[in-house]
Every structure is written in C-alpha cells, then in structure tokens.
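A single protein chain has been omitted from the complex, and every remaining protein chain is retained in its original position.
In order of appearance the chains are A, B and C, and numbering begins at 1 in each one.
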Amino acid sequence: MIIQLKQDITDAQKEALIAEVNQIGYKITEVKTQLGDYLVGIGKKDFDIRRIGKKEGIEDIHIVSDEYKLVSKKWKAKPTSIDLGNGIFIKDGDMAIIAGPCSIESEDQIRKVITHLKENNIKMMRGGVFKPRSSPYAFRGLGIDGLKLWYDLAQEANIKIVTEVMQVSQIEEMYPYVDIYQVGARNTQNFNLLDELGKVDKAVMIKRGISGTIEELLQSAEYVFSGGNEKLILCERGIRTYEKASRNTLDLNAVPILKAKSHLPVIVDPSHGIGIRAYVPQMALSGVMSGADGIIYETHEIPEKAYSDGQQTLDFAQSALLTDQIRKTFALRKTFALL
Amino acid sequence: MIIQLKQDITDAQKEALIAEVNQIGYKITEVKTQLGDYLVGIGKKDFDIRRIGKKEGIEDIHIVSDEYKLVSKKWKAKPTSIDLGNGIFIKDGDMAIIAGPCSIESEDQIRKVITHLKENNIKMMRGGVFKPRSSPYAFRGLGIDGLKLWYDLAQEANIKIVTEVMQVSQIEEMYPYVDIYQVGARNTQNFNLLDELGKVDKAVMIKRGISGTIEELLQSAEYVFSGGNEKLILCERGIRTYEKASRNTLDLNAVPILKAKSHLPVIVDPSHGIGIRAYVPQMALSGVMSGADGIIYETHEIPEKAYSDGQQTLDFAQSALLTDQIRKTFALRKTFALL
Amino acid sequence: MIIQLKQDITDAQKEALIAEVNQIGYKITEVKTQLGDYLVGIGKKDFDIRRIGKKEGIEDIHIVSDEYKLVSKKWKAKPTSIDLGNGIFIKDGDMAIIAGPCSIESEDQIRKVITHLKENNIKMMRGGVFKPRSSPYAFRGLGIDGLKLWYDLAQEANIKIVTEVMQVSQIEEMYPYVDIYQVGARNTQNFNLLDELGKVDKAVMIKRGISGTIEELLQSAEYVFSGGNEKLILCERGIRTYEKASRNTLDLNAVPILKAKSHLPVIVDPSHGIGIRAYVPQMALSGVMSGADGIIYETHEIPEKAYSDGQQTLDFAQSALLTDQIRKTFALRKTFALL
Partner (left out) sequence: MIIQLKQDITDAQKEALIAEVNQIGYKITEVKTQLGDYLVGIGKKDFDIRRIGKKEGIEDIHIVSDEYKLVSKKWKAKPTSIDLGNGIFIKDGDMAIIAGPCSIESEDQIRKVITHLKENNIKMMRGGVFKPRSSPYAFRGLGIDGLKLWYDLAQEANIKIVTEVMQVSQIEEMYPYVDIYQVGARNTQNFNLLDELGKVDKAVMIKRGISGTIEELLQSAEYVFSGGNEKLILCERGIRTYEKASRNTLDLNAVPILKAKSHLPVIVDPSHGIGIRAYVPQMALSGVMSGADGIIYETHEIPEKAYSDGQQTLDFAQSALLTDQIRKTFALRKTFALL
C-alpha cells in the first residue's frame, strides 16, 4: 500500500496514520522525494483500505500488490515526464533520441559528434567517461576530466549529457556536469549505488541487467525512487541468452510490459541490443514500434577507429538517416489506435 | 562449394566433375530439386575454384563457407519467392499476412474466421489440426477430418492454408489440402520429417526451435532444400530464456541476421513471441520494422473461448486494426533506405 | 486423479466408475499398460475422493495434482525397476553403467568395445546407428544393418543394447535387436514417437530436451506411459545455456528433483553434459553423488578417430578407471543416510 501524505500533514496525524497501518501488520517505510512524501506499507494481509483512507492528512492512497510499489502504474497511472530543461523532455507520447560514442575520446571527437547532433536536431548526447570493462587491462575511459571537457562543449551547444556512473564516490564529482546519470547493465543491482542516486535531484537512467528480469529492473528503480528520486528512466538493452549470432538478445517484449507495469519512460538501446552495426537501424525502428519513449544509440565519426564498441557504432551518415526514420516511424505510430 | 549443373549435362561430364571435386578431398552430395540439380561439396581445404569452374556442364559455381550451403545468400543472392498461386506470394519486398486460430475447432469457427479474413483482404489462414501438446491428456486437434472441412471452405474463398505437420505419415494425407506445411518449434530438428518434406512440391515454413539457434534454423532449412524442396520460409517465434514475464522472448535480432545470411523469406510470429494478447500488435509492428517479409498471428471470434492459446489470440476487431497498421508500417518501411 | 482398476472389474462396474468421475467434471483417459489398467482423470475441481473410492472394481486410487500423473511419485511411491533380463537391471538402489561409442562404426570397433566392457563387467552398451545431425551432409550412422551386426556380437557376449530411435517407422525394424530404445534430446517432444513407443514392450530411455524443463521431461514420459509402456528411464544430459566453455550445462540439480517427483530411474550422461573428455570423469562421479541410478558415457578405442563426438569420448584406460571409481563412489553413497 502507498499513502501520499498531504504537504500540511501534522506530526500527530502522521503518527496516527502510521499506528493505524502498523496495526494491520504492515511495515512502514517513509519516503521523501523532491515531489512528495509517502508512506510505503509492506505486508500481505487483506485489509479494508477505507479504514485507513478516511484518516486525516492523506493526499492519495492505493493498494499496490506488485513487489515494486512507487514505480508501479497501480500507484500512479499518469506517466512520469522527465524534464531536462530548455524544453527537452523524456516522456510518454514523445520520442527522445540520444546518440553519441561509446567512449568520450578527445575534444576533437566531442566537437564532431556535437556538430552532427546539432545538424540533426538531436538534443541528448551519450558517451562514457567511466567505462566498465571485463578486463582490468582495457581502456577505462577519460574519467572526470573527460566529463568536464565534454560539459563545456555541450553547454555551448545546449546538448544534454547522458553518461554512466559506476560507483558512489563518482556521484558527487560528476554532479555539476551531468544531466542523466546512467546505471550500466553490470550495476543494475548495485544497491548501494542505487540508494545514493536516490539522494540526487538529477535524472537516472537504469539499464536492464545483463540477465536481469523485468521485475528486477523495476525493483532497482524502486530503490532509487524510495531513496528520494522520482526522475527515473528505464532502458532495455538486450539480455544474455544462448544465441551467439548477436551480442545480446534485444528483448522488445520488455517494452510494452514495462509500459504497462510502470509509469516510468522506457528507452531502447539497439546498439548493445544486437551489437552489429548493419542491423542497428532495424532494431531501433522495431524499438519505436514496440512502444518505446526513446532510442539511445552509438555513433562516431569513424566507427572503425572508436576506442570501444566500434562494431556496433553508426557513422554520421547512417545516424542522420536513422534519426529521420525514427521520427517518421514515431509519427506513424502516433496515428495508431490500440484496441 | 555448390555447383549447379546444366540441364543438358552428360553423364560423362558429371562423372568427370565429381572426380575432380573428390580429388580436392571434398565429399559430394547430389541434390535434385524441382528447380535444379546441384552438387554440394563438403570439405575444408582451400582450392582454386577456377580449376573446377572451367569444367563442362556447370551452370553456376560458388564457394560457400557457411555450415549451411544451398540456403545461404553466398550461394544465391536473389531472394527466394514463394508462389502459392492465384497471385498470392510470400517474398522479399512484400508483406504477407497470415492469420487464424490456434486450433481448428468447427465449421462455424472456420466460416467466421474466413469471413473476417475476406473482409480484411487477408489471403492466408493459419490453424492447427494436429496439435503438439506437452501433456498427453490435452486436446490434440481435429486431425485430418478437420483439415478436409477447412479445405472445402477455404477453397471457396480462395484462402490459402498454413498448418502444422507433426510426423512423416501425415505428409501424404495432408498433401491435397494444404498450401504451406508448417514445421513447429518442437520439430525444427526432427530430421526425418525435414528429409521427407524435401520430397514434396509444396511450401514448407520452418519455425525456429524452442531454444534453437539461428544457425540451426538454417541447417534445418538445408535439410529440406537438400532433400529436393526449395520452397522454404523461415519463422521467428520467440526463444526460451530465463525471463518469465512473457511466454517466450521474441528475438527480432534474428530477422535482419536471417535476411542477411539466407535468400529465404522470413516471417515473424508475435503471438507466440510474446504470448500476451494486449502486446501482440506492438510486437507485430516491431516485426515489420525489423525487416520481416510477413507476420503470422492468432485470431479468433471469441479468444476467451478458444480451445488453445486464447490468452495470446486477438479478437476480430483487434485483428482488423492490426492488419491495417501492419500495412501502413510496411508502406513506410518501403520508403526507407538502408546505409 | 488416477484409478488403477482391478483385473476382474466388470464392464458395468467400469462404466459406473467412469460415469461417477465424469459427474465431478473430470475428463477420463483410459490407459492400458503391460502391467495394469488405469483411468486417468483430468480436471481441476475439488472433490471427495472417498465418494469414488468406495465404488467397486478399484485396485488403488490417488489424487495427483502434478501435470504428469502416472509417472508421478504421488501415484506410485515404489521406485520402478527396469528388468532387462539375465539379471541386468536399471533401478533405484543400484548403479547401472552404460558405455560405448557415439556411433557404431564397424565390426572391428564393436568387438573391441565389447571386449573392453566384458573386462570391466559392464553389461550395457550404448551406440548410435541412426544419428541425428544438425547438418544434412554429416555422417548419419550405419542404420539398421549396423544394428543387426551389433546385435549378433552383443548377444554372444550377453551385452544389452541401448540405441537411439529417431522416428516411428524405425521402432518396428529395430525391435528385435534393441534392449532400450533411446529418445534423443531433439526428440523429447516428438509426441508421435512417444505415443508409438507406448505400444512397445521394451524399455525406453528419454533424454531431457536440448533446453527442456524437468516438467517437460516428466510429461514426455507420461506420453509413453499413458500409451501403454511403463518401462521408462529418464536421462539428464545437460541443457543449453549462455555458457560456452562447456558443450552443455550438466544440470545435476535435476537428479534429486526428478527422483523426488517421479518413481522412474534417473541416469546421468556426463559425456554430453560437459562435452570435454578430461572432465567427463569428474562429472560422472558428481552424477553418482547427486543420486543417479546409472551413468551413461562414451568410450572408444581411439577417441581421436571416432566418427563423431571424439572430443568427449574416453579411451579404454580412462573408461576402466572411471568404472572402478563410479562403483567405489556408489558404494560409499549407499552408506550415507539422508536427513
């Protein structure tokens, strides 16, 4: 059960409310986000919600039977809209395009990508400065200095920055320079990181785990939300299966399911989802038709020379073409009714 | 290596050719289909193809390094077109729609489906009369009598019949009544069945195995082709993974990969691919954008009353809407260039 | 629900019984095996079993809530013992050893294997004469002639024959020469084959599907049992997963689970389960400790020269050592209590 509290609830009213819920045998967690104060009640017994609902100080109350609570559509039917400022949003009924290289490499590289984005009216740029790598001997990214460099150039161009945060200690140092913190597929269940991102007032995009379930992705989002941060975006990026003809198995089934279960926006990453440059466009457009609210893909001036993931990275001509096709596909999708 | 023989090749020329290939250390399989005679050479050594190519009696010759040979695009770049008669095709550059119930149930049910198909200009009907069921106690279909009944009604309406064949002994009895033999996901590696379907001059649609690889699907098609039947269609219908929020994991990555590796048409089955009625349309449209040459889905007048698979079956209103959306999405896709 | 009928039940008594069960809303399947006559009732409603139990003509009656019925331990707590004649059994509380080559290749090969088996007191020999192969161009086995040759040599030596049947038409031709029909991993859900094997009075060993569930394996056994054949053996042989460091992932968890759910004996195949010769012994011994009733593994005089699966085949010295270790491990296991 979730109870949203009135802003002017008194301490006495709140105590009475908590006592009432405890009496049913439910455990209370208090959640305070930038947008509201909630009591999340966890328990299994049936009870009459009207008994609680008539208490004072309640803005809204719902029974949520899912394991995740605050991110559930049963709590909040209205889709969450992520406002990044300057009229840039990630939200239901819109098609966010986020493009950029796997790794941030140099000033020259950043400038070229930004020019490409501006030419194609793309307003969000992805890129890694902290790179999770299977091998300790591989390139691990330019780090915070790379991010600062990128920030200066992106600011000028009014481009938003989406980049991965790998550990708690990076959150604060990255804060001034990032618009969306990305939680990578290897960190989807790094619960301490999620806890700490709950304390931040910037958007967080959580990628589905390497072999994470849809349920686990929602639970991970619940960590951030219950930590205090409602600005959440979910990302389907392919799962690990026995099939080795592609890097991962892009699970587009997850898109309508996530959209039905949660009020959070859902983004598709076709680059990691298939891992083969020539087929990224088809998977991006499939992602649009699956109901996604945005597409995030990798692009680089010369993919063959990229520091990482070159095999799945589009060159600028392919990227420009794809962006146009995404928009046309989304325009068609908007005309479609669902029965 | 594949050598297509000239129609007027002499026995002496053929023997000389085989001797030459054997000398390189390659094993020869002779393949005779309705469309041509081939020698398939299997081996691993490098050799100078010109040495063989200059022999007499050769129509065409190619080295094919894939494990599958005759179904490979390296052998035949031109897409295979399946001609079902009366101007009905399944082919690259077209969008086949195949709809119908999971199980054929009764004359009344068939009539209603056919009426629905005619109203929506759908020319191919799916339906099971032999049903593979995990439990021996479940409904196993109406059998050959159901197929005859269906045939009579479909003939009248000029509707083509797509239905599953489960075992060798059914091939002959089904022959007069079927337009496309479907090989189900549990029989993708039933090699005897594939062998025998190679001897038939009707189209065969092979579904990907429950947890079959893309490579195995192509090898299974190679069985039918090398058995003598080139009229082959591949079908992606979802694979088994750890994710249980959907019935299967629809692997749309497979579509562009199959299209790139093989000259055969590729169909997507969103009904089995996700297994949840409300999300079948999104997956169907995603399938169109992934590059599929057709969509096969389940529809029934009253899905809740269907003998099987009701939970993933569209009602007629949903089906009509989806058909329209598939066509519009395909029309848009045709305007898209690929870089 | 399962009702075992008395041998002297009258037609009138049986009809009355069926009528009673139908009245509860349960669907009846009559099953007649070599050992007994049963009525299997399928339905979901609760009912008072005493109401049926007091009817005449009943030998035994149980409610079985599992999807599979006759193979369930809820029906029959006493383990099934497979009697192959000449004092050779596969049964709970014993350790069957089945060894032999992947493919039957020649008289000389068979003789050498048999000599090796005799020297090590192994009484059952595996070997393929019909080989399911992914590629139509691979060696498909010596066929029925190979089986006859093998049979003559095995007879002399009092060695039992375990070999794969791939299709319905082979059942009859193989019948005189086979002691255990093996259903391969690609045919676990070839329901027609299972149906027909139900009509045979020889033992059937069913391998778990390539990515089959434990539940599906039991359902497949139910097919054969309900077809009339109670002589069933289950075999864990590894499943398909994302891990590619081994050929398959041997799922030894399946052994105690199958033993708890079913009264049928369970065999482990470490050769396919890991697919790497050097580690087959460890997996065989692990299989013994997991509670298996037998081990089936591949051995060949010169594994490097085997027609198939050489990489996972033991030579005779390794095989002799392993057999001794299996027996010692089993002897130790028998001294262990379970709490």
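One rule holds in what follows: a contact is a pair of C-beta atoms (placed from the backbone, for glycine too) under 8 Å apart; a residue touches a chain by one contact, two chains touch by 3 or more.
Because the structure is a prediction, the values reported are computed rather than measured.
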Candidate in contact with the missing chain, chosen from A:I210, A:A245, A:A278 or A:L321: A:I210
Missing-chain contact, candidates C:L250, C:L264 or C:A306, resolves to C:L250
Touching the missing chain, which residues of chain B? 211, 240-242, 244
To test your reading of the contact rule: which positions on chain A touch the chain that is missing from view? 27, 29, 40, 42, 67-69, 132-137, 166-169, 186-187, 189-195, 209-211, 216, 219, 222-223, 226-227, 240
Take the complete complex as the reference. Which residues in chain C touch the chain that isn't displayed? 211, 213-215, 239, 241-246, 249-257, 260, 273-274, 276, 278-279, 281-283, 285-291, 317-318, 321, 325, 328-329, 332-333, 335-339
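FYI, only the chains that are shown with their structure count from here on.
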Please identify the chain with the largest separation between its CA centroid and the CA centroid of chain B. A
CA centre of chain B versus CA centre of chain C: separation in Å? 33
Please tell me the distance, in whole Å, between the geometric centres of chain A and chain C computed from their C-alpha atoms. 49
So, what's the distance in Å between the C-alpha centres of chain B and chain A? 38
Give the residues of chain C that touch two or more other chains, as numbers and ranges in rising order. 211, 240
